[in-house]
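Sharing a structure, written as structure tokens. Questions coming.
What you see is the complex with one protein chain gone and the rest in place.
Going by the order they are written in, the chains are A and B; count residues from 1 in each one.
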Amino acid sequence: MTGARAFPLWLPRRQHDALPGFGPGLALTLFWLGTMVVLPLAALIVRPWGEGLHSGMQAFGHAAHDGRMLSALGTSFGSALMGALADLVPGLLIAWALVRSDIPGRGLIDMVIELPFALPTAVVGITLATLYGPNGWIGGPLAHLGVHVAFTQSGIVLALMFVGLPFVVRTVAPVLRNLPRDVEEAAEILGASRVQIVTRVVLPALYPALVTAFGMAFARGIGEYGSVIFIAGNQPFHTEIAPLLIVIRLQEYDTQGATLIGLVLVAISLVSLAAIRLLQRHLSHGAG
Amino acid sequence: MVTKTRLTRRGLLQATLAGGAALALRPTRAWAATGLLNVSYDPTRELYQDIDRSFSRFWAEGHGGAPVQIRTSHGGSGAQARSVLEGAPADIVTLGLAYDIDILAQNGLLATNWQTRLPHNSTPFTSTIVFLVRKGNPKNIHDWPDLIRDGVQVITPNPKTSGGARWNYLAAWGWALNQPGGSADSARAYLKKLFTHVPVLDTGARGATNSFVQRGLGDVLLAWEDEALLATREIGPDQFDIVVPPVTILAEPPVAVVDRNAQAHGTTEIAQAYVQYLFSDAGQKIGAKHYFRPVTPAILAENRDRFPAVHTFDIASLGGWTKVQKEHFADGGIFDSIYTK
């Protein structure tokens, strides 16, 4: 997760390329990409039309009216949105603690913050369900207050918050570290309060990083499976997420149905990523 | 010196990778030939653990002491059938209902007359669908109409993926259909109402039991009798009561040898011995011990205290699996229509 500047799309132009290895390098890259990514994704795209164009169109038409599929996609989309949004404030707070504060235990926080990313999702799911279930350490007291987290949509959002948090911290922290302090100092000299400095100076500078972080957490969240299925109620029309519906469709021998949902899911994440890239371009233009 | 270490290290890495690749990419047939794979449904975990041990001893005695390794995998019945259909190397399937094995037969994995090859329609143990409720039955649930009372939450898995859930669904359907003045419409209305009381729809029977027993969800679990007995006697003694509804369905989970796989693995003989063992007295007794109703009358009689007489109807009275599957669980079937808003 190197975050904000993951892949620079353009390189400075070089006239003479004396370096060897372009041929074999490109060949290996294309081979690797072709077999491991392009081939399977091509299967995903082609499969709905496997029995002819007409049958494919019919399947899409049918899917457009499949309320259960639409609501599963809605649940995934909405929960990923809420989870990623809910990650921003705690993520920012923890990033701030890591690079701007002197609270004890920063080294440890720096280390454990990546655990949600590295912990296997099934372990996360089982653990969160145990913790927030009606008999769990946190779920028990909450249930007495009438708040139910596990097996509701809040449970899904909670699980997605858990897996998304490291993305926010890891993306925001380096940008925060590299933020020049002199602007803040100038603002302070000009009599700005701490709150004003944070909301008027620091936050605007962090917007692009926050948008990137949000995008990564969202993209991860919309397809997340292992950590969610144990804590979601998996009830059609309420707490059933799209990846689970793919699995269910497969188990019902409905490969075409599963493929369609998979295709829509991939399309949603691609469109969201493109939208985020646009928003980012807009933000960095706005910032000058 | 430096170069030397580097070379050795590289050599070591290469050796590890080659070894790993050889291990990982070895065809599964080579594995399967050393033993037997039984692909089973959800609530049989404890049963087949016991059967496998006992059969392995039995087989070793008759065949020069060579023990046989039997593996059993578990999951929702439909899901398990699909994985066999997609290539899981099962020698034997012991699934929740006949239709899931029919699918395999339709795809050429075994003979279409598989159900006639063993006694009792290839069903070594039967079971039935009962209600598991919290201790003392606080919601006072005794019969099917009680399930759709206000404030009652029902746990049952997804009929599209779980065999047990299909039996649950059909038990409710059959009851509603046979009420005075009952019809397909009234039964459909009852089921529609019933499923609004279901807060969580797991993919397998075991997942549903976990939701009810370990996560404390719901007031009543529609369950296999064996699963309910297991829960009351072993997992949570004094936490649950079993309620046997006045009318319920006779559940018949069948078994079969997957001819094509067994032939490919060279395990036909032992696979057949395994399924026949289930009908032997030893097999029947192990079934009874794990709360499955034996089909051998004498052994059922020995366990009368465990298995009270129940009033049941069977799947044939609803028209058989092919008809039921098409009407209820196929895409656009009755189950879909009750689950559409």
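The rule is simple: a residue touches a chain if its C-beta (ideal position, glycine included) is under 8 Å from a C-beta of that chain, and two chains touch if they have at least 3 such contacts.
Quick note on the criterion: contacts and distances are computed from a predicted model.
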item: Per UniProt, the name of the complex member that is left out, chosen from "ABC transporter ATP-binding protein", "Acyl-CoA dehydrogenase family protein", "Sulfate transport system permease protein CysW" or "Heme lyase CcmF/NrfE family subunit"; value: "Sulfate transport system permease protein CysW"
item: From A:59, A:97, A:143 or A:206, residue that would touch the chain that is not displayed; value: A:97
item: Among A:28, A:147 or A:186, residue touching the chain not depicted; value: A:28
item: Touch criterion as defined above, residue of A:123, A:186 or A:278 at the omitted chain; value: A:123
item: In chain A, positions touching the absent partner; value: 1-9, 11, 13-14, 17-22, 24-26, 28-30, 32-33, 36-41, 43-44, 47, 90, 93-94, 97, 101, 103, 105, 109-124, 126-128, 130-131, 137-138, 161-162, 165, 174, 178, 219-220, 222-226, 242-244, 246-247, 250, 255, 258-259, 262, 265-266, 269-270, 273
item: Positions on chain B where the hidden chain makes contact; value: 16-17, 20-21, 23-29, 31, 37, 39, 42, 45-46, 71-75, 83, 85-89, 204, 206-207, 210, 214, 235, 264
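To be clear about the criterion, only the chains that are shown with their structure count from here on.
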item: Chain A residues touching chain B - in the complex, by the definition given at the top; value: 67-68, 129, 133-135, 150-151, 233-237, 239-240, 247-248, 250-254, 257
item: Residues of chain B touching chain A in the complex; value: 76, 78-79, 82, 85, 103, 158, 160-161, 198-203, 211, 214-217, 331, 339-341
